[in-house]
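Below, a portion of the complex is reproduced, with chain positions unchanged.
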Amino acid sequence: MEPAESLFEDSPRVAEADRLTLDIDGWEGPLDLLLTLARSQKVDLARISILALVEQYLAFIADAKKLKLEIAADYLVMAAWLAYLKSCLLLPKDPEQDPSPEELALRLQLRLQRLSAMREAGARLIGRDRIGRDVFLRGAPEGLRTIRRAAWQADLYDLIAAYGAVRARTEPAVHIVARRPVMTLEEALLRVERLLGARLDWTTLESFLPETQDGEYRRSALASSFVATLELARKGRLELDQKAPFAPLYIRAA
Amino acid sequence: MIEPDDAVRAVEAALFAAAEPLTAADLAEHVGLGVDVPAALARLVDDYAGRGVNLVERGGRWHFQTAPDLAHILRREREEPRRLSRAAVETLAIIAYHEPVSRADIEAIRGVQISRGTLDVLMEAGWVRPAGRREVPGRPLTYATTPAFLAHFGLESRRDLPGIEDLKAAGLLDPIEAALADMGQLELESDGEDA
């Protein structure tokens, strides 16, 4: 638990009725209380008797209990630890004990020295000539202003590339559809009729197609020729025969 | 210099720390009624004459101020390199190729409206200037490039700009590339991007 610590000392915070309980809250924790007790011994912290200090602390806590004051948990934790330290310091030395009671006492002493040093440092710091209290800055400085000016940058390539992009974007678009090689239905009809006259027996449809390396043209010719044979079959000009689905298609003049 | 006495030092400090100009009476109240404020002020005016800061009186009130010849110290200009937006570069290119052009001409060629700021930026950069009004209805203002424009882009004259045929040869008019570029930049097209 944390002792009450207000950031700024404004109004007197000790109301008359609360004075008894606040006797403990006047310290910022057990270490602060220990330091105050140590200071009351009026000896150098480096030479203080930790045993005497421990006894003072325990007596203080005992008194507070007698007065039925509420004592914060951390003060009681410290009291228990100090009671333990006291007994260790008084009992015959146990060489096995680690850390030794003397070291524990020394640590406590070092902590008090450090807190005390910082408390004094703080007081000296706060007592220095401070801006706004002891020394003052110019009341109405004109202020230094930096005016940022953009140095615009672009190079010739940016310029002509941009112009190219504008022209390309706004040029009327001309669409040219590329010519693909096809055999029209009319062409196929003429071709199949003509070839049909020259053949007597069943012939595959593929044998009617023109010799070509162009795959696209060949596919176009196959499709057109097939439609042409169907048309000629409908007119009774030829017969079609196919043994099975996807089997070769045979044609013969009727 | 002669060490100022306590009265002078007090008046000096009071004037320095004050948030606004002070009258001699204000000063007397601050530094104590026994002090000869006018004498202290006269001494300070003297001490600060010729320095970077002077003590001056305005309408019976005294204050320190920067020496008039050093006013430029209070305002420092700093140049920060910034790239032109695409809208600005395109507008500049159109002006360079077609000058003199009106705003409407530029918009017709670009196919996109231009914001007020775009032309401002180009004029701020010193590359574009107003080039008179065109004698047609509405008398639109036209724009042209400046010598600074030629200098910045390393051109002897506008005739050094590559022509349409050169651009075509360089692939800068390639429709497919332009189409791809446009697809990627459609969102940037709104003129919000310039300035």
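A few remarks follow.
Letters A and B mark the chains as written, and numbering starts fresh at 1 in each.
Note that in this section a residue touches a chain if its C-beta (ideal position, glycine included) is under 8 Å from a C-beta of that chain, and two chains touch if they have at least 3 such contacts.
This structure is a prediction, so every number in the text was calculated from the model and none was measured.
Whole-complex stoichiometry, in terms of the displayed chain labels, is A x1, B x2.
In this text, only the chains that are shown with their structure count from here on.
Centroid to centroid, with C-alpha atoms defining each point, chain A and chain B lie 39 Å apart. Interface residues of chain A, counted against chain B in their complex, comprise 136-140, 142-156, 158-171, 173. Residues of chain B touching chain A in their complex: 13, 16-20, 63-66, 73-84, 86, 88-90, 92-94, 96-97, 109-111, 121, 124-125, 127, 153-155, 161-162, 164, 167, 170, 172-175, 177-179, 181-182.
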